[in-house]
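So the structure is just underneath, and the comments pick up after that.
Only a part of the assembly is drawn; its chains keep their places, and the rest are absent.
Note that the chains take the letters A and B in the order they are written out, and that residue 1 is the start of every chain.
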Amino acid sequence: MENAAKGAESVVRRWLAYALESMVVHEQELGRLDAVAGDGDHGATMVRGLRAAHTAAKEANGSAGDLLVAAGAAFADAGGGASGALLGALITTVGRALSDGPYNLTTTTTALQAGLATVTRLGKAQPGDKTLIDALQPFVDALAGQPADTPLIVAWRTALPAAEAGVAATQTMVAKRGRAAKLGERSFGHPDPGAVSLTYLLQAMSTVWDENHPS
Amino acid sequence: MTKLYNDPADFRAELIEGFVAAYGRLVKRVPNASGVMAVDAPQPGKVALVIGGGSGHYPAFCGYVGPGLATAAVMGNIFTAPSAEQIYRVTKAVASQAGVLYCYGNYSGDVLNFDMAELRCQDEGIDARTVRVTDDVASAPRGQEDERRGIAGDFFVFKIAGASAARGDSLDEVERLARKANQRTRSFGVAFAGCTLPGQTAPLFTVAPGQMELGLGVHGEPGIQSSHMRPAREVADLLLATLLSDAPPRGGASVAVLLNGLGSTQYEELFVLYKDIHRRLLAEGLQPTQPIVAEMVTSLDMAGCSLTLCWLDDELTRLLNAPCASAAYTHA
């Protein structure tokens, strides 16, 4: 238990490290996607948010859940904007729900469902509105659809393509939240930047486990 | 293009330091927060008007902090709403028993963060309320006015709310007047070239030669529609016709006018444009009241402009004409 918990804390910290690395690599791409119909700041917001989240988790004590709570608050404050608020709340909510474990498919799925509910309550976006929800919701559903005893690592990898398909689906959606309907039309043919970056966050977790158990 | 910066990551912190250093006679820094407050804040018994949003729109938002205008401004990163945490800290620094009014342009990120801060403040017993500016007619059709974005109309709503707060009105009254000002304010704009974020080398969007964008956003969003470029007098027609076809009910004949430059459009061009706007306003039987032709809500170095009309009545006119002082707008 001690060790498993220590392991989980280290997983959270390494997740944030990989996520930050991935976001730095994709900063320009996310900015360009956001510039299609938005204001071009999504890449910068994600990098700024993750840099702060990574530092916060490094400096915080407590369970993996506690680290996530600290990371989410730091992400929201440093990131700012819509994605700072929403992803910050998502990470914090997941952290609260996971608390000090256990960390398995059931608890993780429940935690992510709570996070999705928070994002929906705050942002009031529906699936199909071309937001990060269109990647998050299929992923959470795909987790939930697997047998409870599936190892989390396996279930996560199995669910990732659902997020990626969700991103692809946003290409043919017209943005409805936070932007003018007409501006939304300009984004037709391009994926939603928030859905893309959320998928990078999910993929980063997979990278942590790859490192632990190279296949 | 942004040329003057050190580390782009420090841009916001450095600009706040520079702003406070320059205008220390009007503002001071909110300790431990990304924001500035009037030198005389907090003022016991007076409603605090807290405005804010992303940076890159100067004079919005910090340039409007001072006596008779905003009590404080929360400053986000370039084009990025400030976080709920920063809004909360700034609010705590300026709130009095009389309460707090948040005023800002209606954007997803700002709404999310200001709403979270409002809830937290209310939980702590601060009477915090919100009036969002929704003046941009391009961003949602009639009947969905609440969905519209806020652009240069921000200024009139801030001015009216700030004057109401300064004379000691109750929060109910400040909120009512801000809401009324917003309901009577309409803007529409055109863009000729996109802006470039600090550290980037390409603009957020480009406009093809001979084209312009209609219905611009002030965050480097392209317009809602492309159109061919035309002479100034036709641009005047277009801006005015769009606003007049969306005039608020029972507007009356007196209008406050703001012809706003976005950043790199020259003032001289704005005056050439204003010539025809003024003529046509008079021809429509409208009376321009204290027109302003200036850069009031910019979008970094974007080229373009927007026209804002605020249909006045006596109480709004009084507040618009009330004295105020701030780094960017002083009225004696």
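As a working rule, a contact is a pair of C-beta atoms (placed from the backbone, for glycine too) under 8 Å apart; a residue touches a chain by one contact, two chains touch by 3 or more.
Just so we're clear, the structure is a prediction, and the values are computed from it rather than from any experiment.
K.L.:
For the full structure file, work out the chain stoichiometry and give it in label form.
P.N.:
A x2, B x2
The criterion applied here is as follows: only the chains that are shown with their structure count from here on.
K.L.:
With centres defined as the mean C-alpha position, give me the subunit A-subunit B separation in Å.
P.N.:
About 32 Å, centre to centre.
K.L.:
Within the complex, which stretch of subunit B touches subunit A?
P.N.:
Answer in residue numbers: 9, 54, 76-86, 107-109, 112-113, 115-116, 138-140, 149, 197, 200, 204-205, 215, 217, 219-222, 224-225.
K.L.:
What part of subunit A is in contact with subunit B in the complex they form?
P.N.:
Those in contact with subunit B are residues 31, 35, 37-41, 44-45, 48, 73, 76-86, 88, 122-123, 177-183, 186.
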